[in-house]
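Up next is subunit A:
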Amino acid sequence: MTADLAILFSMAVPLVGFFGVWLFDKQPNLREAATLGAGAITLILTLIVFHAVGAGARPEVELFDVVSGLPIAFRAEPLGAMFATLGAGLWIVNSIYSIGYMRGHHEKHQTRFYMCFTVAIASAIGVAYSANLFTLFVFYEVLTLSTFPLVTHKGDEAARNGGRIYLGILMGTSIGLLLPAVVWTFAIAGTADFTPGGILAGKVDAAGPVLPFLLGLYAFGIGKAALMPIHPWLPNAMVAPTPVSAFLHAVAVVKAGVFSVLKIVVYIFGIDLLAISGAAGGFVWIAAVSILLASAIAMNKDNLKARLAYSTVSQLSYVTLGAMLATSMGVMGGALQIAMHALGKMTLFMCAGAIYVGAHKSLVSEMRGLGRVMPFTFGAFFIGAMSIVGLPPLGGSWPKFLLMLGAADAGQLAILGVLILSSLMNVAYLLSIPVMAFYMSPDERTDDGRVLGLDDRAPAGETRLGVKWGALKEAPLLTVAPPIATALGALLLFFFANALYDFLLPITEGGR
Partner candidate 1 sequence: MTIADQLPVLPIILPLVLAPFAILLRNGRAAHVFAVVVCGAAFAFCAMLLARVTAEGVISYALGDWAPPIGIEYRVDLANALVMLLVSGVATLAAAFSYASIRTEIDDRQLPLFYAAFMICMTGLLGVTVTGDAFNVFVFLEISSLSTYALVALGARVDRRALTAAFNYLVMGTLGATFFVIGLGLIYQATGTLNMADIRAQLSAGPPGAMPNSMVEAAFAFILVGMGLKAAAFPMHLWMPNAYAYAPSAVSAFIAAASTKVAVYVLIRFTFTIFGSDFDFIDAMLTYVLTPIALAGMFFASIVAVFQEDVKRMLAYSSVGQIGYMLLGISFGTEAGLQASLIHIFNHGLMKSALFMAVACVMLRLGVHTCSGFHGLTKRMPFTAAAFIFSGLSLVGVPLTVGFVSKWYLLQAAFDAGRPWAGFLIVASSLIAVVYVGRVIELILLRDPPSEGLLANDVDGNPVREAPLSMLIPMWVLVGANIYFGLRTDLTAEIAGRAAAALMGGAQ
Partner candidate 2 sequence: MDPLQFIIDRYNYWIFIVLMMIGLYTVIARGNLIKKIIGLNIFQTSVFIYYISIGKITGGTAPIYTTAHQEKLFGHGESHERESHDGEGHGGGHGDQSHGPEAAGHESDDGHGEDASTDHAAEPLHAGASNDAAALTAGAGEAPHGAPGDIHAGAPNPPDALTGGDPATTEALGLTINPDLVEPIYSNPLPHVLILTAIVVGVATTAVGLALAVRIREAYGTIEEDELEDADNIAEFGVADPRDREPPPGGKGERPDGPPRGAKLAGDRLSTRLGRGGAS
């Protein structure tokens, strides 16, 4: 199969999976097989593209013109190929996890859940491979809409409110800011294709007000990047089932956002133009403030998922920061951060879900001593948290390192301080959790010494599918194995970061 076709099929296969899931509505096993099958094929297809891109090719597909001069077109470049492969790979992991979680939790409307997932992954891959701003915008919007039913999955008042904020902010920013920005760019440059070196150079006055204004439209218009103050959708989206939070709100959706920011900075503005004009200077600081403020909020959240959500807001701004630094190292740091943070944060979310399924606990303060009965879950959590903080030997350390280099390159020494401070805060609010779980003793014990709440608080009439290993009361296997896998992935990426770095290097062509 040629890489051109692989691009097309990598979006078509999830949609086939969509119909497969629909078809096997009444047979859960076949239904899940359809999801997993589609996931496996998609991963292979994205790997084909990844390989081709690594060999220097730029496979492309052009479908048809929707608006004159603007086709729906795809073109794989390193950044997109990495993001697509990451998305497809983690989709499989997440699907396995979903099966455990959704069944363990007896969720309703599981068919709808899996159907929406297929559309979401297809559109995330569409964003990844998009060859022009128009295509990116189209798939960006489809991604928003397809994830809306997932966010409101529970259908209660909280879910409705969360969904309203989710859709309101994401649609509001994309229609209100991103769309005019895209049209404006098209009007200025006469093209909207992603071109190495950017398309705006020479078309706008580098010192004029248009450039920073346009950059602002993109930075805030891409609501999925969750730059403060447009981040509230992300904590609100946590009403969704954990697999949604784990995959969409740690990988597909939010990464599509920062990926778009990065892609637009690199291929529309061009690193050079931004570096010369200094248009991004203000946004570096918005991102920096966003990093620190979100971390500060995260420290005060007792709900584990909310804490992780704010941590995500903070970590996403690293990517935006890297993009806005307008240096090669900054962009590389941002690009690596997409991959590293995806693995790390997904691990944490899946662990949070496993804790919820296994122990029905969602507050951090209730997790004392829980590590003793759920060592695998908390072990994975520990590794994931280390990666997020940026400690070696985990993948997460590289992007932090590169960002610091980038900040130094850009002469923004104060940013170095911000990055260091943020890492310390990460330690405080993330690493404290496994430490608490392993080393502190639980608050309550029943007479026979069991930890209260592992079985006792399960709703009456429900049997859990938990696998019991002696005294251990781990969550179901299907919800524990995936986070362990991603945690190991984070470990592996530390050693293979160099390969990824080389792979991504072409995106900085033309940068300093």
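Inclusion criterion for the candidates: all candidates are chains of the complex that A comes from, given by their letters.
The rule we apply is simple: a residue touches a chain if its C-beta (ideal position, glycine included) is under 8 Å from a C-beta of that chain, and two chains touch if they have at least 3 such contacts; residues count from 1.
Being a predicted model, the structure only gives us computed values, none of them experimental.
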Among 1 or 2, the complex member that touches subunit A is candidate 1
Touching candidate 1 in the complex: which residues of subunit A? 64-68, 137-138, 141-142, 145, 149, 152, 155, 159-160, 163-164, 167-168, 171-172, 175-177, 179-180, 183-184, 186-187
